[in-house]
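The complex appears here minus one protein chain, its other protein chains still in place.
For reference, chains read A, B and C in written order, and residue numbers begin at 1 within each chain.
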Amino acid sequence: MRRYAVPATLVAVPLLLAVLGPLLASHDTTKDVAFLLGGGHWFGTDFVGRDVWNEVLLGGRSLVLTAVTATACSYALAVPLGLVAGMTGSRALDEAIMRPLDLLLAVPSMLMLLLLASIAPGVPWVLIGVVTLINLPDVVRISRAAALSLSSRPAVEAMRLQGESRIRIGVHYAARAMRRTLAADLGTRFTGAIYLVASASFLGVGVSPQTSDWAAMVDRNRVGLFIQPWAVVLPALLVVALSIGVNLAFDRWLRDHDPRSTFLEAR
Amino acid sequence: AGPGTTSAGGPPRPGGRLRAAFSGGGAAEVLDPHKTDLYVEIARAKALFDKLADFGSDMSPVPRLAERWEPSADLTTWRITLRQAAFHDGRPVRAADVLASFARITEPGSSRRAKSTLSVIDLPNSREIDERTVEFRLQRPYGEFPNALATLGAYIIPEGTANFDRPIGTGPFRFVAFEPGRTFLAARNPGHWDGAPLLDELEIVVTNDEAARVNALLGGQVEYAHDLTPTSARTHESSGQVQVHRLPLSNFHGLAMKVDRPPFDRPELRQALFHLVDREELVRSVLQGSGQVCNDIYGKGYRYYADALPQRRQDLDRARALVRQAGAEGMTIGFDTSDASTGLKEAALAISDQAKEIGLHLEVRLGNKDTYWSDIASNGVLAGYRSGGMPLESHFSQRLLTTSTTNNTRWQRPEFDARYHEAQSTTDEQRRAELYREMQETLFHEGGFLWWGVSDWIVASAPGVHGIDDRAPANTLDWARFDGVWLA
Amino acid sequence: MTIPRYLARRALLGAVQVLLVVAGVFALAEALPGDAAVTIAGDNPDPAVIAALRERLGLDQPAWQRLGEWLLAALRGDFGQSLVGPRAVVDIIAAAAGPTLLLAALTLALLVPLSIGLGVLSARREGGLLDRLVTGTTLGLYSAPEFAMGVLVVTVFAVQLRWFPPTAVGTSLLSDPAVLVLPVFVLLLRPICSLSRLIRAGMIDAQRSAYVHHVRRLGLSPARVRFAHALPNAAAPAVQQLARTTDWLVGGVIVVEAIFVVPGLGTTLTEAVAARDLPVIQGLAVVFATATVLVNLTADIAARVLAPAAEAGR
Partner (left out) sequence: MTVVSVRNLTVTAADRAIVSGASFDLAEGGITALVGESGSGKTTTALSLLGEKPPGAEVSGSIEVAGETVDPAHPPAAGTIGYIPQHPSAALNPVRRIGPVLREIARLHVRAGSRRERRELVRQRVLEALRQAQVPEELLHRYPHQLSGGQQQRVVLAHQLIGRPRVLVADEPTTGQDAVIRGQLVEEFRSVAARGIAVLLLTHDLDLVRALADHVLVMNRGEVVETGPCEEVLGAPRHPCTRRLIDAQPDPAATGRAAPEPGDPVVSVRGLVAGHRRVDTVHDVTVEVHRGETLAVVGRSGSGKSTLARCLAGLHPHRSGEIRLGDTPLPPLLRKRTPEQTARIQYVFQDARASFNEFAPVLDQVARTAERLRGAGRTEARRRAAGELARLGVTEASASRRPAELSGGELQRAALVRAALARPEVLICDEITSGLDTTTQADLLDVLEELQDDTGCALVVITHDLAVVAGRSDRVVIVDGGRIVERGRTAEVLAEPGHPVTKDLVTAAVRFTAGTRARPD
């Protein structure tokens, strides 16, 4: 397990803070001067004079939860779609999946966010839906591209001759053959989702302005970056740690569970 | 020429180009001075044009193109004598130009900024006495008519102008080039009636991002940056790289409660909020100390302001009792806010936190920032509010009369209206002041507005820029005024 | 299917897509609260003024009628006038497209070699120090938000060191290329990570494949093995991500445009949405949708080229 020490620490610190933070945080709402460095606060105050450390304790749970759920949702939807589009022998089916998604891509995402912000403010599910929707076509395209070269492999043909279902071929073969690509994309997409959640909450979708949120903290406190760096740096560091940790853990895991070996395939 | 200087830079020196960064409105920006809405448009209009009057730093009208004004005894006819001034093309400013300008503004079907204010003039019956004298006939007695002449967008243009591609005005600078949403260039008007400006050229560039304005200033790309956040001011003030100018009494922050519907139709609840709000905390955190507390009524520091009223402070016990009296304990009230203006959202968050202590749940709702002002005009009961500087008279007439078009608190009181009209019909300044005091007292006790603070307007300039007035609130004569500025 | 026939069909489909997107965007913008009249009225929302404005702008007509009229005019190449300003939509978009395209082209020109380089480099030894270093750095930059990076970069390189101008205020991008350095730098930070990670993943898989092993045994130089043999097999997912990046560069770099005062398409869209300036939004939708359709088409052709066997199976 020592090999996982670095990624595990990187993930654990923000994750624990996110999960346990709200239990430790004080719910005292008095405010101090905005962007105070020190002044009886460990990490100073934020843009409205709240204690930064307290905000950090409060601001992880919903963020991590929504980002994780949204990423998971987009993958749960997109990878099967991409696999089907990439591996089907039917061009019509491929187009039927891809062209409508292209439509989704062509609508400026800001407009989509804005609209949803005004239609259903304050509902976390809407936020998760939006983030999923924005990621969906991208992930579909990437997994389709990865699956495309697999579709014509004899291994797939053999499985089809065995009467295997598409799903099984997808899960047992294609998804495994693509896992490294998917993991790389998932890792960065998760980070992207964190900020998408933040910018969405900035527009008023999902997280209400009263809720503390790391990514939103980074955004809202940025004006004070040079007088009170902690208000930006601390939450940003947590997000960075989480994102690097998740990705390194993926890398490590893939390396440890690598069923491939060139030697034997190249015989 | 120009206002008093505040920084010592030796004797004023002519020459040079000043580049000023403002935030703007993109491709939709226009040079039509009657359509000015944005600060950048006002600054440009101010450089190219003049009004008959403008507001001084205490919001009292100061004559500009008008040399003087004389009302008739009943305050329904005003005779204005024009200064000897000329447009950039050499034509003199005539009474006909004034009448034509006002006619254009109030044209039926137009939506020009000064229209509602100037429609008090009965234009068909107003007339030119001679080349430099105009006689305005008003619809009703209006003791503070010069306020209307100074109102936003009441600029004088040459008669017959319809196209503003290359505008011609009387202002201190003459037009050179303009690209909407990007840049504007003007050159010194040597023949300006108020004395030629010192600068050779004035360039106004549009930079919507505040950080970018600061960076451009720090990086030497501009010499003047308009509208900074207190945070930026704090960041750069001490470094000596820039001069920070805090223009006081510029921007009023408040709440608007709708008095015509539950729950704020109960005056007790309004008073509960008056006693709930911790103004010091708000000024400290939301305004970051860059402002002053207000006393719930509008216009601190302006002419006729009722400064004799005792300063209110947070009194939670009192607030709690009032909530109880209003029968609103534990009530959840929607609280509209948005990003439409800086500090709006932050204040809402802070106030809703404060309200928790008296068992009121103010549920902050972040509205769409583009349509916020129109949304809160009709919907909701409690909304974050802000206002720039204007004379008390305008504040009353635009927001607090039964006939006001933007009466966001739904304050409709016949006796209040009557006092206002009386104040406008009297030539007695004392009496007017007394009436205004009474009106403000009513508002102080049961009004729908809660003005908790007024913030400074912050602009910054490069170290070598001199002649920037540090006292003029935003939108007054000496704000964004470049004819007295010089570079050393 | 042959490439020309494929292209013809996709072009047709693309036109339909653009049409649908425009209609969709119109519906979205209609669904937004408020309209141009309301935003013009601003913080002085006098109902009478708003009603007058609506009438003057034609906003009192039913939505489908306005869309129909707009579409008819657009087919004739007339994209109409802005509702809030005096300019033609085409002029507005043309003015904003220049800076955006310049930035996008420059960024892409640097992005592709850089992300390939980094991806290939870190895939050389999976899990090696270099790999972890590259991964850590690019991810760190990726997870630090671009506005923070923007502000930081400007402060360090423009304000403190004075190497580059902090913003593009008052200059044109072409006349003063130094202005482009920092925005392009900031634009690179995010996509470089997602792209190089995908390339890395593909390269690791490709490098273990029998055919790469085979050419290595044949004595091809390591560079050729990597770039001519492994990379084409590794690139397919990255190409798709690159397409998304291109999309984003064409329409979505609002933050960078704001920080560096580049009046590009993203800013124009934000402003148009804020002003509910429907003709401009519509015009931009046409531009963005066309760009997306073209980018997707290119990406799909690239996908075909990178998986030649897949086509045979169809």
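The definition used in the following text is that contacts are C-beta pairs under 8 Å (C-beta built on N, C-alpha and C of every residue); 3 or more make two chains touch, one makes a residue touch a chain.
All values reported here derive from a predicted model rather than from experimental measurement.
Colleague: Taking the complete complex into account, which shown chains does the hidden chain touch?
Modeller: A, C
Colleague: Considering the complete complex, identify which of C:P47, C:G68, C:G128 or C:P308 is in touch with the unshown chain.
Modeller: Missing-chain contact among the listed residues: C:P308.
Colleague: With the missing chain put back, one of C:L102, C:L130, C:L152 or C:V215 would touch it. Which one?
Modeller: Candidates C:L102, C:L130, C:L152 or C:V215; residue touching the omitted chain: C:V215.
Colleague: Identify the residue among A:S109, A:N135 or A:S149 that touches the chain left out of the display.
Modeller: Residue touching the absent chain, from the options given: A:S149.
Colleague: Could you list which residues of subunit C touch the chain missing from the display?
Modeller: Counting over the whole complex, subunit C touches the hidden chain at residues 209-220, 224, 228-229, 232-233, 305-309, 312.
Colleague: In the complete complex, the non-displayed chain touches which residues of subunit A?
Modeller: Touching the chain left out of view, subunit A contributes residues 89-90, 149, 152-155, 157-164, 172-173, 176-177, 259-261, 263-267.
By definition in this document, only the chains that are shown with their structure count from here on.
Colleague: Starting from the mean Cα coordinates of subunit A and subunit C, work out the distance between those two points in Å.
Modeller: So the centre of subunit A lies 20 Å away from the centre of subunit C.
Colleague: Specify, in ascending order, the residues of subunit C that touch 2 or more different other chains.
Modeller: Correct list: 32-33, 151, 155, 273.
Colleague: Could you pull out the residues of subunit A that touch at least 2 other chains?
Modeller: 118, 222, 226, in rising order.
Colleague: Would you mind writing out the residues of subunit C in touch with subunit A in their complex?
Modeller: 1, 13, 17-18, 20-21, 24-25, 28-29, 31-33, 126-127, 131-132, 135-136, 139-140, 142-145, 147-148, 151-152, 155, 193-194, 197-198, 200-202, 204-205, 208-210, 212-214, 233, 236-237, 239-241, 243-244, 247, 251-252, 254, 269-270, 273, 281, 284-285, 288-289, 292-293, 296, 299-300, 303, 306-307, 309-310, 312-314
Colleague: Using the touch rule from the top, collect the residues of subunit B that touch subunit A in their complex.
Modeller: Contact set of subunit B toward subunit A: 210-211, 229-232, 234-235, 281, 284-286, 288-289, 337, 345-346, 348-350, 352-354, 356-357, 364-368.
Colleague: Give the list of subunit A residues in touch with subunit C in this complex.
Modeller: 86, 89-91, 95, 98-99, 102-103, 105-112, 114-115, 118-119, 138, 141-146, 148-149, 151-153, 177, 180-181, 183-185, 187-189, 191-192, 194-195, 198, 215, 218-219, 222, 225-226, 232, 236, 239-240, 242-244, 247-248, 251-252, 255, 260-262, 265-266
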